[in-house]
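Every protein chain but one is kept in place in this view of the complex.
A and B label the chains in the order they appear, each numbered from 1.
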Amino acid sequence: MEVRLKVKRYDPEAPPEQATRYQEYTVDMPENATVLDSLIEVREYHDGSLALRCSCRSAICGSCNCRINGRARLACKTQISSVAGENGEIVVEPAGNMPVIKDLVVDMAPFWSKVRAVKPWLQPEGPPPEREYLVPAESMTALAEVMNCIMCGACVSDCTSLEVDKSFLGPAALAKAYRFVGDPRDDATLARLRELSEPSGMWDCTRCNMCVQVCPKDVKPMEQILKLRSEAVHAGIKDNNGSRHTLAFVELVDANGRLDEFRLPVYTEGKFNFIGQLSYLPSAPRMLRAGKMPPVFPHKISGIRHVKRIFKRFEKKPGLPFRPAGKGGH
Amino acid sequence: MRYAFWPGCVSKGACPELYQSMVRVAPALGIDLVELYDGNCTGAGVISEHDLDTADALNARNFAMAQRLDLPLINICSTCQGVQSYTIQRLKKRPDLAAKINEVLAEEGLQYHADRGLEVKNFLWVLVEDFGLDKLRSMVKRPLAGLKVGPFYGCYILRPESVLGFDEHPDRDRYLEMVIEAVGATLVTYEGQDKCCGFPILTINKKNSLTMAANHLSEAQREGADCLVTPCPLCHLNLDAQQPDAVKYATVDGLQVPILHLPQLIGLALGMDPKELRVDRHVVSTKKVLSKL
Partner (left out) sequence: MAVYQHDVLVIGAGLAGMRAGLAAQETGADVAIITKVHPVRSHSNAAQGGINAAVDPSDSWEDHAFDTVKGSDYLGDQDAIEVLCSEAGNEVIAMEHMGVIFHRDETGHLGSRRFGGQQRARTYFVGDITGQAMLHVLYEQLVKNGLRVYEEWFVIELIVEEGMCKGCVAMDIRTGQVHVIGAKAVVIATGGAGRVYEPSTNALICTGDGISLAYRAGAPCIDMEMVQFHPTTLKGSGVLITEGARGEGAYLLNAAGERFMEKYAPNMMELASRDVVSRAEQTEINEGRGVDGCVLLDMRHLGEDLIRERLWQIREIGIDFAGVDIVKEPIPVLPGMHYIMGGIKTDVWGRTPLPGLYAAGEAACVSVHGANRLGANSLLDTIVFGRRSGMDAAERAASEEIRMPDERYADKVKKQIRAVLDRPLNGDRTAKVRLDLGRLMNEKVQVFRKEDELKDALAAVRALRQRYETLGIESKGKVFNTDLLFYIELGFMLDCAEMTCVSAIERKESRGAHYRLDYPQRDDANWLHHISCSYSPQGPQLGKIPVTITRWEPQERKY
């Protein structure tokens, strides 16, 4: 089929006003070809100056992440037939949230520095056993989901939080962090959770699910972030708004069966943090004016005792995640 | 058309105008709502990050009520939709957990048949899939021609597609556009329409949260939108109630974008009185919208 690739080019060696432009290439490709096949066809037979990274061609090496029709994708895993518009047009742009070096090649240095920031290596306490660590089979299979990550940067490219704040650790690094928090052989869990609870860490994720949607390896980075949050709260790390927000939410729904929007922001700032609470003052009068002020005394649903029973029955006990006997001392 | 109706906490709290408009618009469309007055919060994705099983159990309780009525469930909140769809999928795969949940539900005489599942649809999906846009078009009494409307979806009704039935309904990421056009308004699209409004981190990282809202609102205004319409009251809170604070992060001058709830847009097109739809109960004035009707 005929494909019209509209590629966003950037030439750092050109004069600034000509450096960025869209260039269209028309190539004839087999029906089952991928976007990467088409880009390689361009590079090899039409325009040798087109720069892109690629290697494995089978979604394992993570090199060819770019934006295809506005969404982060691995070019090698994207069939042209699934993305070509009616006239065969496919828009290919470099990954987002990272500086462009040339054409589709982006500078991943910020990406790697965040991966490094989560201390991405196993930290067991004491000398290793003579043979392998004994751990339940399920604990290793459970980590396969996050170990499936190939560090392609698709999640980082389209992360909506990173888009407004470059200091956010981002989905890939946080998922990598869970790989250790969830590993029964690691003994730095509490320290990791504390660090990750700092500003720009796990609580800055908006839960927008963009990373889950674009991840080509089904790593579900956001779900790993949610696991970090759950572990942090249960480990008793409560000195931050994120953690307090979750606990307040749970407490209020447990009390009324429904959300109490009046108390939620107040509790989130800390029940006695009057200065923090003041930051919500400006919005209160205008909401009151518009008749949008949530009730001061919330309505309790009539089945509240059933809701309470659910909380009682299902809530996890506080503490750190499972560690095998003799490991770590917690 | 009859549905078990889960209004969500926010439509009964900080966005009463959503609830009010929905209970007036539904009968006008011939949609019969059986409200689950005793339903509980879905957890909004927050309880699930505290404890996934608890969140599933809470949602199963609402589902059981709908199943007892033998009705599909309708919601008016993207966030509720996402959480509910997620639970339905998870409990289908985890019969052990479903059984455990049913033990607790049994104490109030409820049972959720996880294997059967439950049809849960946001009002937006109901409009397009069950009600039909042709029918909607035929009922328009006040064509909104001249009103430029931008969509704002809310994350949970769009992602992840694998949870939200996109296999069966691949166009669910275009429904708002389709509805806007069906009621005769002029569609305005912009890059941020499917991104995050910022609400979930409003109390955690206010600057980031408001910057997100400001970015989308600025873009929409630049593209000429008179207002945005959203099926999510949480997005409404950030885009509308927080807009005066978001102004300082705006990338356009004089940011002022009214935000309509989906039932309000429909009600206006059906010729209903804006007051009845509580269009006056917003933080950002809707005069700009009303003047174009």
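Criterion: contacts are C-beta pairs under 8 Å (C-beta built on N, C-alpha and C of every residue); 3 or more make two chains touch, one makes a residue touch a chain.
All of these numbers come straight from a predicted model, not from anything done at the bench.
Just so you know, the chain we are not showing touches A across the whole complex. The residue touching the chain not shown here, chosen from A:Val35, A:Ile150 or A:Leu264, is A:Ile150. In the complete complex, the hidden chain is touched by one of A:Ser55, A:Ser167 or A:Ser302, namely A:Ser55.
Check A:Tyr22, A:Tyr45 or A:Phe274 against the missing chain and you find that the one touching it is A:Tyr45. Residues touching the missing chain, restricted to subunit A, are 11-13, 32, 43-45, 47-49, 51-63, 77, 79, 101-103, 105, 108, 112, 115-116, 119-122, 124, 128, 131-137, 140-141, 143-144, 147-151, 183, 185, 324 (touch as defined at the top).
Methods note: only the chains that are shown with their structure count from here on.
By the touch criterion given at the top, residues 160-161, 163-165, 168, 199, 203-210, 212-213, 220, 226, 229-230, 233, 240-242, 245-247, 249-250, 253, 257-262, 264-265, 268-269, 279, 282-283, 286-287, 289-295, 298-299, 301-303, 306-307, 309-311, 313-316 of subunit A touch subunit B in their complex. Taken in their complex, subunit B has these residues touching subunit A: 9-10, 12-17, 37-41, 43-54, 57-58, 61, 82, 101, 104-105, 107-108, 155-156, 158-161, 195-196, 198-209, 211-212, 215, 241-242, 244-245, 278, 281-283.
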